[in-house]
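Omission of a single protein chain aside, the complex is shown with its protein chains in their original locations.
For chain A:
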Amino acid sequence: MSAKTLYDKLWDQHLVKQRDDGTALIYIDRHMLHEVTSPQAFEGLRLAKRKPWRLDANLATADHNVPTTLIERAEGNKGIKDPVSLIQVQTLDDNCLEYGITEFGINDPRQGIVHVIGPEQGATLPGMTVVCGDSHTATHGAFGALAHGIGTSEVEHVLATQCLLTQKMKNMQVRVEGELGLGVTAKDVVLAIIGKIGTAGGTGYAIEFAGSAIESLSMEGRMTVCNMAIEAGARVGMIAVDETTIDYIGNRPYAPTAEQWEAAVADWRNLVSDPDAEFDKIVTLDADEIEPQVSWGTSPEMVTGISGQVPDPEAALDETIKRSHVRALEYMGLQPNQKITDIQLDKVFIGSCTNSRIEDLREAAKVAKGKKVASNIQLAMVVPGSGLVKRQAEEEGLDKIFIEAGFEWREPGCSMCLAMNADKLGAGEHCASTSNRNFEGRQGYGGRTHLVSPAMAAAAAIAGHFVDVRSLPANDANHAQEA
């Protein structure tokens, strides 16, 4: 048998039927649902008098437009002020109840961002196919799973048939070799990758992230990398299974136990690309050339190292790039050649499915400990990815570190990542954000987003502008990447 990539293996293990027209049915093991993309799918089922194919494959939670202040959350769904948001959350509750789908409701301690809670519960396992009506579903690929973001009509299709109608993608491998410098994190790695291959670099491919620097990452770090595969144009991102993966899963609520655990682990060890497997495209990055990253523009590929500067559109390679840079600088209110460290900030957001896990919060807390948020920062907020992350952080005293430094400590949800709830940027405000998209208006009309790692966001909150987290005195950031 010919050598296979990890993606080929996962595909073959789930291929139900190959059709003549090039499309294929693949079996879906786990379907995550949230309130924004599911209501019409459920209604479609109802209108066609269909039932979900397999209830226990589904897991639901409300995350996109739940409020994140304690006062609002104390009221449960009633605390949601926007009527449309309220209806969406209520509808998810009703649908899950009606069909018998497990849902972590708004104040369940297990509630949180879908891409945080799946892995946290062990509901995402190696060798699974995972889908969700959300483009950041690739996050789950960190476990050696095949994870796709899907649209509303596909949500309905998966509910009704337990299959996804799709086409096989091409294989791409992104290798990051060498050792990451102190203070350089998974977020910096993935931003550097996007900066290198561009936001369309992965279009049509399933990306496998590999190489010694990727292998050295914790599961949290690997999730951060896979999370942003879509920002590199790929619907699917994944990382091979190793000890780190297996250690993370043991004892989680949905994980296999006893003999099944042994059998599962033996099976999972095969979830790596064969040594002589062929990729349609390979990209390599040198880990020690990656420094902490900051995005300066309105697309995730408009990114540079902290020691760098805003580009001069005049120096752009072609007219199209030049025009997009001019437009981005205008929107962002930045000058050509301005130093990144000179960008003044108004708000700081630490959270989102990219960076709201316990390790992210620890990294940020290390930097914030014993410091104060700068006076020009109007709002610095930390939004844990789930109720369980929040609880763990509180047990470790991280909440106190943040609160004493002047950060707001919030309830779990997507929050200012997409500003569907009340957490928003005002027009013209600059925000250091650990989220994944810096599109115009993403965090609020006219808002200016800079994508960074949690440690860089915390350092920026303290300084009031971007600073190189590596330049801070020893005890603070030097071990930010470990933990």
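Brief remarks on what is shown
The rule we apply is simple: a contact is a pair of C-beta atoms (placed from the backbone, for glycine too) under 8 Å apart; a residue touches a chain by one contact, two chains touch by 3 or more; residues count from 1.
Throughout what follows, contacts and distances are computed from a predicted model.
Remark: of the listed names "Sulfate adenylyltransferase subunit 2", "3-isopropylmalate dehydratase small subunit", "Sarcosine oxidase subunit delta" or "ABC transporter ATP-binding protein", the one matching the undisplayed chain in UniProt is "3-isopropylmalate dehydratase small subunit". Residue A:87 is the one among A:87, A:246 or A:422 that touches the chain missing from this view. Which of A:8, A:29 or A:359 touches the hidden chain is settled by the complete complex: it is A:29. Only one residue from A:267, A:288, A:314 or A:394 touches the chain missing from this view: A:267.
Only one residue in the set A:69, A:107 or A:153 touches the chain that does not appear here, and it is A:153.
Although one chain is hidden here, its contacts on chain A can still be listed: residues 13-14, 16-17, 25, 27, 29, 39-40, 43-44, 47-48, 50, 53-54, 56-57, 84, 87-88, 91, 125, 127-128, 153, 156-157, 160-163, 165, 254-256, 260-261, 263-264, 267.
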